[in-house]
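Below is one structure, written out as structure tokens; the observations come after it.
Heads up, this is only part of the complex; the chains shown haven't been moved.
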Amino acid sequence: MELDRRPREACGLLGISQHPDAATLTYFGIYALQHRGQESAGIAVSRDFEIQCRKGMGLVSDVFDRSILEGLKGECAIGHVRYSTTGSSVVLNAQPFVIRHKKKTYAVAHNGNLVNAHLLKNELEETGSIFQTTMDSEVFLHLFVKNLKHGFEQALVKTVSRLEGAFSMVMLTSKGEVIGIKDANSFRPLCLGKLNGNYVLASETCALDLVEAKFVRELDPGEIVIINDEGIKSIQTKKDPTKRSFCIFEFIYFARPDSTFFGKNVYLTRKAHGRRLAQEAPVDADLVMPFPDSGTYAALGYSEASGIPFELGMIRNHYIGRTFIQPTQSMRDFGVRVKLNPIKELLSGKDIIIIEDSIIRGTTVKTRVKALRELGVNRIHLRVSGPPHRFPCHYGIDFSTRGELIAAKMTIEELKEYIGLDSLYYLSIEGLLESMGVERPEDKFCKACFDGCYPVTFDGDLSKDCLEY
Amino acid sequence: MELDRRPREACGLLGISQHPDAATLTYFGIYALQHRGQESAGIAVSRDFEIQCRKGMGLVSDVFDRSILEGLKGECAIGHVRYSTTGSSVVLNAQPFVIRHKKKTYAVAHNGNLVNAHLLKNELEETGSIFQTTMDSEVFLHLFVKNLKHGFEQALVKTVSRLEGAFSMVMLTSKGEVIGIKDANSFRPLCLGKLNGNYVLASETCALDLVEAKFVRELDPGEIVIINDEGIKSIQTKKDPTKRSFCIFEFIYFARPDSTFFGKNVYLTRKAHGRRLAQEAPVDADLVMPFPDSGTYAALGYSEASGIPFELGMIRNHYIGRTFIQPTQSMRDFGVRVKLNPIKELLSGKDIIIIEDSIIRGTTVKTRVKALRELGVNRIHLRVSGPPHRFPCHYGIDFSTRGELIAAKMTIEELKEYIGLDSLYYLSIEGLLESMGVERPEDKFCKACFDGCYPVTFDGDLSKDCLEY
């Protein structure tokens, strides 16, 4: 994945119930999920029929310190890290989102993108609803409150049934309930764990690992779980919860390699992609290397299957700050070297294979290949551990227009020339799915960014373009 | 290297002469050297017979922003990043250190540790010198100013001849001279590069790479170079500059893998250590892995020589902040997992080889091994890509007492038991030196931390303990 224009995931979620140290555990949990969003972080806790919420722009460690955490007293909590997809990048849009209604308070944090949010919003505004943010969470809460006349559980069910698109959510009430919600397609991850008898909800298992909770299970598509001091209650809002459209790009790129979804570990899955890639597109070379850290695990698999040595030919600087100063004088390779410095003694005169997990706009990889050429690298072969990105995502990933997807604008051959490669190959969709060893993968994954087959329709639906495979 | 108690290097240095964008280039240079010190950062520039200096606690990107850099006008500059060895951890001890004397101003930044600083200081105080800091730089400048009666160059020469121990320095004068100084043993690195006809001094070549300067050569032991608008002048203060005692731990641990010293690339050298380790201590296993990032390159070499697959069995969290909050409730493996999370699906039931570059106190490695055991790892073999650390360093690395060096207190067998390993092996000193392919290595390296043979004597000299090898 190119560093300067990474697809940005919506969010990471955490919920925890009945734990004396709920805010601190939530802090650790969202810290473990920091890779899912670095723009804002927030934690809400519930105690004595009140909800306290603290959120701010920046990393978890920027927003929270010990004294803030100590001030967040309560046994139930939800937390959130975010990179905005809808909603602009301001603190107002940080989550959890908290509202008051009839002496009760509710906090919601979500991950994903509703495709019918604007329709719901129009409908709500007709009856006098006002909005302070541009977040889907606010739409959810408006609907939820209007449905409360049907009772709390039915309000949840009826509200969820109106939402279309991708959403995983955690919710906290001032009564101390922690709720987990998953959309009917299970686009975004959310799983359940247990810590000393208490329940934890998390976007990825790596967060369970850090707080030392045991993984119990994924939430089912369309499932709502309500956790309180009496235990957990599951409500299934979908008839056939065995079909799902889990975002396959979580496996390829988003998730932390130490996380596991549906019994498949991400690290091992990426290695499998790499091994398959070596079978589909073998090439002779001196070494195989990633652009760290994307592509690293697929490169290990490629090396394993091909027998070509794995090397870390470019060194990543770990101290990159968020506001890096650009040089005023022209410095050719500055943008490359400030993040990744190639090791000349290793690479000069060599034939190399680079493994990437994806190419979005192609500019960063082009610059890096150029820098490697100037260093004296001989032949440069690029292998991508997923199919070409040709279709925008409408479910929460921000490569949302076809215009910025270079693979939608060029043939593979043109792209090879554009980047300046000796060869370029993308993993096939079949290869991707088969290497994951999933039965009936067509019932399991959303791969619309590769083939245009969108599981949920929306305005300007492109599903007629759905590629055959 | 254990993460919670890493040996801390004194500093990174940069100097640049006659460049219109000197402060910004210096900023990039010390940013590339950030791994050498994260405690404070500083830049001094010279213009119109004045020196301006800005320094502060924290990372380069914390201390400087665009407006600060734009305020630092001048064509000559020096920069510094620091981890304190002598001198306590306060902004007063940040460098460059600036003084005024007779209408002139001098700025100095140094890396290393003088073993006779306290003697020189006593002598200076007898004649009325007063000290504001606990830094060796201040001692240097007091001596230098007293020697100015002999002229500028002779003052440098006479001052350097009084200093004993390890020091590389860059100096800037209000006349716009940039000076590089290396001690007679060349303990600490300092090299010369060229950028569009102008000279650059840097602790490591990775800094030259970033500012796109070409490497020219290392400074010789005891060399002083004076760079001004007329060019460069070298003064040799030592009779036989072919002998040196370069810190071998720079190769094993400190330096960035993309740097090169004396023609030896660090990445390739570490791989060579790993290959030799595989020969000296082969063992059967399913995989070989580092604790990232220390040990990574030696592990690649070990894998290459042994044919055992290389894996990244523990995933590093890249968002570790500097002030991380500890959990109040007991969480067994928190200290391990917050930095490195093991991949259970990869490791469970396996025999593994871990490659580390060093063991100082042994506590972190012990905790990690315990966590791996609990995950279900079968046999755990540890291989260290350097000899045991048994002697403190008096030349600027802060493992300065024998008490905290666990290899000084236990036999290898005891240490194996203490950590909970199935086997433990350290690379031999011969193996270390031979794998580096250096002729007459005994004239080239300081390896006192391994064998107690201190190249420069000091109070309480331990060189009688010098191990035979």
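Letters A and B name the chains as they come in the text, with residue numbers starting at 1 for each one.
One rule holds in what follows: contacts are C-beta pairs under 8 Å (C-beta built on N, C-alpha and C of every residue); 3 or more make two chains touch, one makes a residue touch a chain.
Everything numeric here is computed off the predicted structure, so don't read it as measured data.
The full homomeric assembly consists of 4 copies of the same chain, 2 of which are present in the displayed coordinates.
Basically, only the chains that are shown with their structure count from here on.
Mean C-alpha position of chain A lies 38 Å from that of chain B. For chain B in complex with chain A, the residues that touch the partner chain are 20-21, 24-25, 27-28, 31-32, 34-35, 38, 59-62, 64-66, 69, 206, 209-212, 256-258, 260, 265, 267-268, 293, 296-297, 300, 304, 309-312, 315, 317-319, 321, 323-325, 327-329, 331-334, 337-338, 341-346.
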